[in-house]
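Just dropping this structure here.
Every protein chain but one is kept in place in this view of the complex.
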Amino acid sequence: MNTLIKTIEVIGIFAFAISGIIEARKKGMDIVGIYVVGMVTAFGGGSLRDLVLNRHPLFWVEHYWYPVILLFLSALASAIVRHVTEHTRSMIVVQVLDALGLGLFAASGASVAHQAGTNPFISSLIGVMTGVFGGVFRDIICNEIPYVFQRTELYATCAFAGAWSYLLVIGAGGDELTAVMSCITITFVLRILAIRYKIRLPV
Amino acid sequence: MNTLIKTIEVIGIFAFAISGIIEARKKGMDIVGIYVVGMVTAFGGGSLRDLVLNRHPLFWVEHYWYPVILLFLSALASAIVRHVTEHTRSMIVVQVLDALGLGLFAASGASVAHQAGTNPFISSLIGVMTGVFGGVFRDIICNEIPYVFQRTELYATCAFAGAWSYLLVIGAGGDELTAVMSCITITFVLRILAIRYKIRLPV
Partner (left out) sequence: MNTLIKTIEVIGIFAFAISGIIEARKKGMDIVGIYVVGMVTAFGGGSLRDLVLNRHPLFWVEHYWYPVILLFLSALASAIVRHVTEHTRSMIVVQVLDALGLGLFAASGASVAHQAGTNPFISSLIGVMTGVFGGVFRDIICNEIPYVFQRTELYATCAFAGAWSYLLVIGAGGDELTAVMSCITITFVLRILAIRYKIRLPV
C-alpha cells in the first residue's frame, strides 16, 4: 500500500514541478529560483500535510531522490518552457498532468489524514490542502493572487469531490487501491470537463 | 478551563473569518477562494501557535465543527458583504468583533505558551503572533502588504499589552479566568480607543 502512495507522489511531484518551473521562468528567475519554486510547488502541499499531521520525517526528507529529480528537471527548464509555449499540444499535456497530480495529491492527503484518525470532513479538507497548496505557495512566491482562489475553472472543487469519493469508498469497506483510484478518476474527469467547458462556480 | 479557551476560540474564529471573507470577496474570489481565505484568517494564527509549540492535533483538526461553521459562513458571503458595505453600523460591528477576536486570540496564545513553560517575553510574543498572523496570512494571499504592519491605528500593540496583562495576572497568582478576561478587556479597550481617536505609533 505504501508503494502505491509513493508512486502517486512521484507522478504528482513531476506534474506540479513543471507548473512551478514554467511560472518561475515567466518571472525571469535564474536556475536557483526555478529550482526552489519547482520544489515549493511540488513539495509544498505534502509538506503542509505532514506538518499539520505531525508526520516526520517530511516525505521529501525521507525520499531524497525527489529533490534530485527536480534538480534535473530545473536544468532542463529552458527546453521545457520553450516546448510548452511553442506547442499548444504540450500545454494540454501539462494541464492533463496537473489534473492527474491534483487527484493524486488529494488522494494522498485524504489517505494520510484518514489513517491518522481525523474526522472525515477534516480528512477531505486536508486532501484539498495537499492538492492545492503547492500551487498557492508558488503563486505567493511569484507575487500573484493564488490562481486556485480566483473565479476560474473548477480546481479545488475537483479535489474536494475526489477526496470525498476516497472517503466514501473506504467508508463503504472498499480497499485502499480502489479508493485512491476513485479519487484520482473523479478529480481528473471533473477538472478536464471544467477546463473543456469552462465550468465555474456560480458564486 | 479548557472550556473557556474553546469558547474564546469560537468567537475569535467567527470574527476573523468574517474579515477574511470580506477581503476575499473584494478580490473577486469565488466561494472556494472565500472559504480558504476565511479559514486561513481564522485558523492561521492558532495553527502557527500550535506548530511552534508542537501541540498536536492542531486545534481545527481536533474540533472539526470549526471548519464546518466556516463553510456555512462562506456560503452566506454575498449577503454578509452586501450588509456590511451598505450599513456603516455593520462595519462597526465587524471592527468590534475583530477587536474582541484579537483579544481572545492573544489570550489563547499567551495561555498556551505559558502552560508550555516558555519564558514570559516569548509567551507574550506568541500571544501577539496568535492574534495577528491570521490577518497577515490573509493579506499575503490577497497580495497586499499586511495591514497590521502599516502605519495605522494600533493593532499588534493592543495584543501585546493584552498578552502582558494576562501574564502579570497569572504571575501575581490570579486564576486563568481573571487573566484571560483581563487580556481581552485591555486589548479590546485599547483597540477601540485607537480606532476612535486614530492613535498611531509615533515611529
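In this document, chain identifiers A and B correspond to the written order of the chains, with residue numbering beginning at 1 in each.
Keep in mind that, in the parts below, a residue touches a chain if its C-beta (ideal position, glycine included) is under 8 Å from a C-beta of that chain, and two chains touch if they have at least 3 such contacts.
Keep in mind it's a predicted model, so treat the numbers as computed, not measured.
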Against the hidden chain, chain A presents residues 24, 27-33, 36-37, 47, 51, 54, 56-58, 60-61, 64, 67-68, 77-78, 140-143
On chain B, the omitted chain is touched by residues 51-54, 118-119, 121-122, 125-126, 136, 140, 143-146, 148-152, 155-157, 160, 200-201, 203
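In this text, only the chains that are shown with their structure count from here on.
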The C-alpha superposition of chain A onto chain B, two copies of one sequence, needs a rotation in degrees (nearest 5) of 120
Rounded to the nearest Å, the gap separating the Cα centres of chain A and chain B is 30
